[in-house]
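Dumping the structure here so I can ask a few things about it.
One protein chain omitted, others in place.
On to chain A.
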Amino acid sequence: MLEQDTGLSLAIAQIVQRLKGSSLHSQLERQARGSLHKPEIKLDSLKEDIKEFLKTSGWEKRLQNAVYSELNVFPSPCHPAAPPEHMKEPLVYMRKAQGSWEKRILKSLNSMCTELSIPLARKRPIGEQKELLNKWNEMGTDEPDLSLFRPVYAPKDFLEVLMNLRNPNYENGDQPSFRNHLGLIQVPLKVKDIPELRDYFSELGLNTGQLGIDDSTQVPPELFENEHVRVGQTVLTEQDSAAAQQYVRQGCPTALRAELWALILNISNQPEDILYYEQLKSNVIQHDLLVDSLIYKDVKLTASNDDYYFVFEDYLYQVLLCFSRDTSVLEHFSYSSATPPKSYIRGKLGLEEYAVFYPPNALSQLNSFIISVAPLCFLYHEPSKLYQIFREMYVRFFFRLHSISSHPSGIVSLCLLFETLLQTHLPQLFYHLREIGAQPLRISFKWMVRAFSGYLATDQLLLLWDRILGYNSLEILAVLAAAVFAFRAVNLMEVTSLAAAEAVLADLSTLKVMPLLQIFLFATVT
């Protein structure tokens, strides 16, 4: 552990280094240089005057937002003796498990490539490039033959891997004892209990106004809603990321949500961002990747069949195809437990200068989170902005749902948190479900791994994602999963098989998220 001061200086130095060379940095320099012409800038107090100018013109606020964004995304600096893989994931056995999981996926991709005799990547001939460019906005109308492609893995395969995670230094005896967890997850990670969750999610308490509860038709808007909207507008005028993040903990008004999320994620859609997106689009046009077919197949299977999301099918292709070419996503591997898959240019096997990542953003496991793009389409219509929001959401949150790590927002911790909450607060239900062979995690896993997208009604889903952004954590997914079980406990106590339990929990589209969370956290008798 670093000493507090050393840690602070190190964090400052790291953030400065990351922001150096960014477009914000050059903009600030340009602004500072331009300000030299202004009469209020005097030579003898140059530094102070420029700082004052940057403050009044709003540039300091933008820098603050950028710093805040860096603090949210990157973990605090490690001890200097720690190797880089320690920052990705401190526990050795988790790193190993992630490594074997990745190898499995690579083998699957490679074998698909050899079986179907389709190259991993192929440069498109000019005619095909032109055709794709013309069809760019309606790729959904294409009906390519995808029958030979199979998804690289299914969510239940991933759950099997998580169930088999064991710490070799832990007493995993055969005899049931207090050391064995009763659920599916057997690793002893620290998860919050209800008192800690109440403290952590204090803004969701019974005495605080919430959108999703206190804006319902029976409640007069003067009591909460009007004031909340007014505060939201002020936050947007001030352009303060940290304030926005605090604000959305009580929910976003629908009209302000798109801008508030963009403010929290520090997305401004500058001209260079639009250019970057166009560059990615041209990369898609030029090269055809094997994973593209997997993306097509997945979108067809999931979003196209969904009553709410099918309208966005074309958007999904655009965003996801570009996403798989985006090398800036490689940055998140420094704090993710995953490692990007590598390949070599044909004929240059083993030569490091010819090593590239495949796909360019090194994410071959795109399925089952594709559906997490779709809700964003309700908020953002401009492709490059939609793209940036999705990318930022992925590198901040969603990547943790697809890799094995000990992070509190990682899927392993979420599963354990869910099981622990259920076991502690609904022990009879937990025991009953376990006895009939319906381990609760088998049902809730698919909800959490997709962040509930495709299961909740869209307005409810967006209220839930407001809180993910507000608390910068995915733990609320596990709490909601437990709250759903608590809500349907009476019916679940009567079922006698896994299939029947699945049926009780099949349809979540009528659920109201915020009352469930509030009752579970603050009104359950413990």
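Basically, a residue touches a chain if its C-beta (ideal position, glycine included) is under 8 Å from a C-beta of that chain, and two chains touch if they have at least 3 such contacts; residues count from 1.
As a convention for this text, contacts and distances are computed from a predicted model.
UniProt lists the omitted chain of the complex under the protein name "Nicolin 1" (options: "Mitochondrial ribosomal protein L37", "UDP-arabinopyranose mutase", "Nicolin 1" or "Par-6 partitioning defective 6 homolog beta (C. elegans)"). The residue touching the chain not shown here, chosen from A:59, A:200 or A:276, is A:276. When the missing chain is restored to the complex, the residue among A:84, A:127 or A:195 that touches it is A:84. Within the set A:41, A:63, A:120 or A:274, the residue that contacts the chain not displayed is A:120.
Although one chain is not drawn, its touching partners on chain A can still be listed: residues 1-6, 9-10, 12-14, 16-18, 20-22, 77-84, 86-87, 90-92, 103, 106-107, 109-110, 113-114, 119-123, 167-171, 179, 187-190, 276, 279, 283, 287, 325, 327-328, 330-331, 333-334, 340-346, 349, 351, 353-354, 356-358, 360, 406.
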